[in-house]
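Of the protein chains in this complex, all but one are displayed in their positions.
Right after this comes chain A.
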Amino acid sequence: MYISNWDEFQKAAEELYAGCPENTRYVTHFRRTDGELILKVTDDRSVIKFKTNQASDLKRFIQLNHNLMVQMQNKPSVGTEKKTSTEEVPVPVVVPAITSSGPQIPTVATASAGSKGKKGKKRK
């Protein structure tokens, strides 16, 4: 049975797998000459399939590979959560340090008096 909507397919695939993890298999057919990708999940009782020729489905397809293999291995899915949190660690600390030290460098020779607001005048 073909399912045309990706989200429905993904949900059905994961449910089908969860229902019978011992016997369910997941098959990917790729016909490169036609640019056609067919995904199939079956537990020998019911079959669900998804067919696409859109490159935009690739990202979701890779994600499905990931999800289904997690289920097959019965792996605790911690990896994905960790990745997203560690990626967004900002490193802007260095940037303000440089900008603050930048204007200070020319005033070093003219001693600390320059920091009281005479910068503008001296540049003239």
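In this section, a contact is a pair of C-beta atoms (placed from the backbone, for glycine too) under 8 Å apart; a residue touches a chain by one contact, two chains touch by 3 or more; residues count from 1.
Throughout what follows, contacts and distances are computed from a predicted model.
**Student:** Looking at UniProt, which of "Signal recognition particle subunit SRP14", "E3 ubiquitin-protein ligase parkin", "Eukaryotic translation initiation factor 3 subunit H" or "Reactive oxygen species modulator 1" names the chain that isn't shown?
**Tutor:** Missing chain, per its UniProt entry: "Signal recognition particle subunit SRP14".
**Student:** Give me the chain A residues in contact with the hidden chain, please.
**Tutor:** Counting over the whole complex, chain A touches the hidden chain at residues 21-22, 24-35, 37, 52-58, 61-62, 65-66, 68-70, 72-75, 79.
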